[in-house]
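One protein chain omitted, others in place.
By letter and in written order, the chains are A, B, C, D, E, F and G; residue numbering begins at 1 in each of them.
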Amino acid sequence: MGRKLEIEESWCKKCGICIEFCPKKVLNMNNESVYIENESECTLCGLCELRCPDYAIYIAENI
Amino acid sequence: MGRKLEIEESWCKKCGICIEFCPKKVLNMNNESVYIENESECTLCGLCELRCPDYAIYIAENI
Amino acid sequence: MGIKAKLLQGNEACVHGAIHAGMKFFAGYPITPSTEIAEISSLILPRVKGTFIQMEDEIASMSAIIGASIAGKKSMTATSGPGFSLKQEAIGYACITETPCVVVNVQRSGPSTGLPTSPSQGDLMQARWGTHGDHSLIVLSPTTVSDTYELTVKAFNFAEKYRTPVVLLLDEVIGHMREKVDLSALQELEILDRKKSNCKKEEFKPFEVTKDLVPNMEGIGDGFKFHVTGLVHDETGFPTNSTKEAQKLFTRLTEKIENNLEDILLYENYFTDDCEVLIVTFGCMVRCSKDAVDTMREKGVKVGLLAIKTVWPFPEEVVKKLSKKVNHIFVPEMNMGQMSLEIERVVKDNCPVIGINKYNGEIITPEEITSKIEEVIVYA
Amino acid sequence: MGIKAKLLQGNEACVHGAIHAGMKFFAGYPITPSTEIAEISSLILPRVKGTFIQMEDEIASMSAIIGASIAGKKSMTATSGPGFSLKQEAIGYACITETPCVVVNVQRSGPSTGLPTSPSQGDLMQARWGTHGDHSLIVLSPTTVSDTYELTVKAFNFAEKYRTPVVLLLDEVIGHMREKVDLSALQELEILDRKKSNCKKEEFKPFEVTKDLVPNMEGIGDGFKFHVTGLVHDETGFPTNSTKEAQKLFTRLTEKIENNLEDILLYENYFTDDCEVLIVTFGCMVRCSKDAVDTMREKGVKVGLLAIKTVWPFPEEVVKKLSKKVNHIFVPEMNMGQMSLEIERVVKDNCPVIGINKYNGEIITPEEITSKIEEVIVYA
Amino acid sequence: MPSQIIANNFRTNRLPHIWCPGCGHGILMHSIARAIEDLNLDKDNICIVSGIGCSSRASGYFDYNTIHTTHGRALTFATGVKLANPNLHVIVITGDGDATAIGGNHLIHSCRRNIDITTIVFNNNIYGMTGGQYSPTTPTDDKATTAPYGNIDKPFDICELSAAAGATFVARASAYHVNQMLSYTKKAIMHNGFSVVEAVSSCPTYYGRKNKKGSAVDLIKLIKENSIVTNDTNKAKETDKMPIGIFKDVTLPEYTNEYKKLVEKF
Amino acid sequence: MPSQIIANNFRTNRLPHIWCPGCGHGILMHSIARAIEDLNLDKDNICIVSGIGCSSRASGYFDYNTIHTTHGRALTFATGVKLANPNLHVIVITGDGDATAIGGNHLIHSCRRNIDITTIVFNNNIYGMTGGQYSPTTPTDDKATTAPYGNIDKPFDICELSAAAGATFVARASAYHVNQMLSYTKKAIMHNGFSVVEAVSSCPTYYGRKNKKGSAVDLIKLIKENSIVTNDTNKAKETDKMPIGIFKDVTLPEYTNEYKKLVEKF
Amino acid sequence: MKKEIRLSGSGGQGLILAGVILAEGAILSNLNAVQSQSYGPEARGGASKAEVIISDKNINFPKIIKSDILISLTQKSFNEYSAHIKEDSIVIVDSSIEVNDQIKASIHKVPILQTANDVLKKPMTANIITLGVLSNLIPEINPEHIKIAISNRVPKGSEELNIKAFEQGKVFLKEVVNAY
Partner (left out) sequence: MKKEIRLSGSGGQGLILAGVILAEGAILSNLNAVQSQSYGPEARGGASKAEVIISDKNINFPKIIKSDILISLTQKSFNEYSAHIKEDSIVIVDSSIEVNDQIKASIHKVPILQTANDVLKKPMTANIITLGVLSNLIPEINPEHIKIAISNRVPKGSEELNIKAFEQGKVFLKEVVNAY
């Protein structure tokens, strides 16, 4: 069982906060939503989850 | 022209504050009002005037 | 014979009635002439494991009793004129959230600070219309100290049964006078509690439209986890902008009361059976009017009295019916004629409505009432 | 031709009217749908050497404008439902101290928070009865944006002339809509100021009973050194417990307004000369009713409209007179029937009074009015 | 015949005042009049604003412009007066209930704005006018008609609260400390900004009686015994006594000045 | 599909919430839910009470007992709730306007009573819900729809005010400082007494736009840049930055406990 | 039987308490009673007035327009309320009060304040002494019932003193009762 970064596109309001404050610059945005650009860089630190105002990005547990 | 301790009997509510806090124990009370018992002791410090809640005792000026 | 006669003050009787009814929470802020209600509550409540708190102002007091009631406790506050004005916003919140609570207003004289220790009945219209927006509530007004006990119990009962704020509109005369009260009868008064749901916790809808239009009510901490809001909401309790839901909600809030007038409308007939002249009044004016009726009856004039105890909703039909069989209606009030307005509306052209008004902080005497009646019926 | 047509929002027109009338002080607290009035005031007042302040709440705002008015400045505040409820205590203070001021209430829907952005006319009764105790005041309700400008000027004029708080009862529809306003005519509107005394400073009585029952008024800092209190007071302004003085004061406060109904009562007749069916209404409902009248007239039904602009004191005599010559009165209101109550009282058995009511946050359409009329007169 | 200072500053035809024998309020009212007399202010330019309470009845006695308002709101009326006519010396006289119970919000906001109003709080630790209920300054465990078993509330420190809220002059004197009362009141009036003088008073009728603290004289003695004259509140804390002194006196932009600057931009 | 923590604590059928893109309130709401999750509290025993404002809309989203009250009065409703059922964890979520403008008096009195309620103030320095008017925490000179020429008011320091009024736990975190927010919120909830967490938020729609401070991201960056993590407010003053930290944490008699003691006398 | 009694004096003399005790005594004696008072912010140390109506029938109108019995312990209150008494009613004043003889009533001077001061050594017993005097005038109320009411209503610890004061009051005006 592992942990994995997930995005719920329909909840993303495209504010860009997760992208800006990701210490590893893992994320980027397109027309629809934020998306994971450099998954390999992600340390699963969870800061994007804590700072997303709309709960659209999070670390899924027990995958 | 001098200064003199005056009492307006009709205004005195007989609370006793002036008597208690007079540093020279000049004042006393009877049934009607406060009255001056030891006028000679009075230094005209004016503390009774400042502390009388009813403005019934005061140093008259320019007598 | 079980007579437990006691000398009680009106304000005191109010607290005893409240305790009887199950009051467990009182929040208040002192103001003449209601202060004794807070004072006596502070004395008694701790002894019955209830809570008394003196809040920082009337708004806080009103809000606190709503909070306590939502959390499950029967709650009351008491105030007078200026404080009653301040409580109005929160009273509207109690209306729309259907939170049972009792608000006592011991009326005093004048707008603003006025004559703070003098009696008046000047808040009658305010009790109905004081908060913004369409709303309904129940307003009771006692005429004796014993009545004060009884109507306080009924105020709590109505509050619980119909999930509504109930205003107990006292006046300084009744609030501050002491008279004999027979507690043995009063202590038998029935007590009603809010209806609980008997559904599964997940299925609970806090504002479900039940047959009687009064939603079941659960407390906080019992696992129902509902939402309460002063915004327009649907049966789930969550806000909605739907005009349909808005119309539904506002209509129900009115109808749950209007549909039960038979239960809610309290009044007393005093020689109305054969009367040709009718006095209609409320509060302390009932006492003065009774003396007036007695005097006039002694003189052979058939005067009767309708003593209105549920002043809002106004007992329209009762008054209308009586107005058809009498020649005059007199309305003595310690205000500029507030109940008169409502009576005029209801009575239409059935008979003339004549106000007897005094608003200087003095009670109207029986003589003033009888002489006005005599003056009018002689000229009639 | 001097036409200065401008597109103005209702709330904007209110501020322009106020500035025209001489407003020099505004204190407020934001609340939808009145907030633009504060915002625009904050923009304009500093430019005309006036003062804008946003206070910590509505009570503070209302009190501040009374303070400013006593100190000599024409003052206004603006709010909506919940804030209007909170201002009630201080409004009573303005009544008893006879302090000129203008209180705007842009009505929104529901008791409590309700539907905060939806229109309503639910505060009509509250505007009259919201504060405790017997009192009188003037309440004006505009029907168009241009009217809003005009009635704001008149509100200030009445406030000054009669030394009374005046409530400007707007509604969200008028407050938020923009339409064409011809400023050239409006800018000619007369402006009235409070009457000054012309006595010696030592002889000044701040609440002297003058012939018109309106005491002269001096500002603070001009050497008159008077006392103002919300307690019952005599002509000197100092508190008294005299029942005679109390009766005198309360009576005068009412009569100074009731004696001047001819000046104060504003209304508009629209095809009432020959009408058989009468619509009586106020505020934004006037617009909808005009369309309804036009439609019905086209169909050959003689419908007329009485548009009431001074809603309090209520123009009893005007309505009574018309009620004697028509077959039906219809009262469209965006509430549960508040003006209807007053009309029923006045009309008595002269003709039936039929309410057309909607209270879900939606405006009543001309079609809804005409179809109700048709429904009733067909059955009649 | 009253003294010259009384005749100059009071509406003597309204005296004696309604306060009970020995009520501290009368002493404090005198200090205010004397401060104004000493400062030689133009009486036409003074406006006293009060709320509702025994203390707030003070306004009616001063022979200046006086406004007796609603309970708790004196500062908001005063704000209107001051902004309408910034030349006035606006002085608010209020009680502990009026200023810190129902009126607490207006107190802290007036502090925050630093508007040039002088506020004198007659703090008698009780609601006198309504007959002795506990107030936000009633000490814990004391009795009151609504605290028959002893008060469980903690009291406010009015000076600390006012300073934290932004008042720029904060001091405490008392009905015993009449010289300080006079001197702080003068400073407060001349201070350009929002000033608060907590004037410790005494209510023999309700507070004294309920708490078996003796006569009017005894209550004034108690104030004397329980206090220490110092501007250093920390030092006072060590002695467990109530400090009498000036605790804050700073100059910061004043509200009506700032508003004036804004208006002058146009 | 939302995360487990969201599913456990929110009424997910009411999400996404009504707040604007990038509004700081969403971040803070998350922290509260996570704090409760981390503390493993019984959700039936939590009651969230809020006033009126964007921030106060938070109550409707939590899957606990929730009450959305009137503007400024959340703490007084909460006081009723807590006294009626002292077993509940009562948490008040409020805005700077709700808590310190119209609600300022209830804030200081709740502090004074030291009643066991946790108050989280979402401070975005503006009235968001009504469209961008200045609030008691809007910095001087900033613009707002009612301060078109710049605000002349001085702002409150919510933490300082609460501490002076008697709160026994006082801290400040922000929508940037999410770890602090989480940790302080947990401490505040577990604190037995009145606790205040000033949670600095951001309103890109009104505050940001009016003051030309850029995007939602820029506003969060500004919080980061203008603050310093320290429990020592004096140290922060030297740097002219806003301190993020715990400024007061003391144990004093708690109101419902004291009341319980009183009742147990009989 | 209906008696309207007005007790007047200054605040602090405890006349309202006396009125309450009188009313409670009446109730214990199976009568009806209504008690009311006037006071106000103006009454800080000022005038004080209690009214008691006692009757064997229902009492509706709760105020007294003209009294059957007036008690006045101060000159000021006598001057005010002696204008509102029934013809041929009873007026009892403290001995210190100057009465004017235009008043058509049977006026009795009783040394109430002096008795409180000199005999009982407690000025605050004046109200209960007054009750003793009154008790002689209202035989319908069993004096023992008044004593019970006194014990119920006076501060704990002062019962004995107050019963003594009551007895002391009963010494006065015995004859008037007989004449009444």
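The rule is simple: contacts are C-beta pairs under 8 Å (C-beta built on N, C-alpha and C of every residue); 3 or more make two chains touch, one makes a residue touch a chain.
These figures come from a predicted structure and were not determined experimentally.
Asker: Quick one: say which of D:A155, D:V173 or D:L266 touches the chain that got left out.
Answerer: Of the listed residues, the one touching the omitted chain is D:V173.
Asker: With respect to the chain omitted from the figure, which of D:I59, D:M76, D:I91 or D:C284 is a touching residue?
Answerer: Within the whole complex, the residue contacting the unshown chain is D:C284.
Asker: Which candidate, F:A35, F:L83, F:M129 or F:V200, sits in contact with the chain we can't see?
Answerer: Selected residue, touching the omitted chain: F:M129.
Asker: List the residues of chain D that touch the chain left out of this view.
Answerer: 5-7, 32, 116-118, 173, 176-180, 284, 287-288, 290-291, 294, 363, 365-366
Operating definition for what follows: only the chains that are shown with their structure count from here on.
Asker: On a CA-centroid basis, which chain has its centre farthest from chain F's?
Answerer: Using the mean of the C-alpha atoms as each chain's centre, the farthest one from chain F is G.
Asker: Nearest whole angstrom, what separates the Cα centre of chain D from the Cα centre of chain E?
Answerer: 38
Asker: Please compute the C-alpha centroid of chain B, do the same for chain G, then give the distance between them in whole Å.
Answerer: 38
Asker: Which residues of chain E are in contact with two or more other chains?
Answerer: Only 19-21, 23, 52, 70, 102, 104-105, 109, 129, 136, 149, 259, 262, 265 qualify.
Asker: Which positions in chain B touch two or more other chains at once?
Answerer: 13
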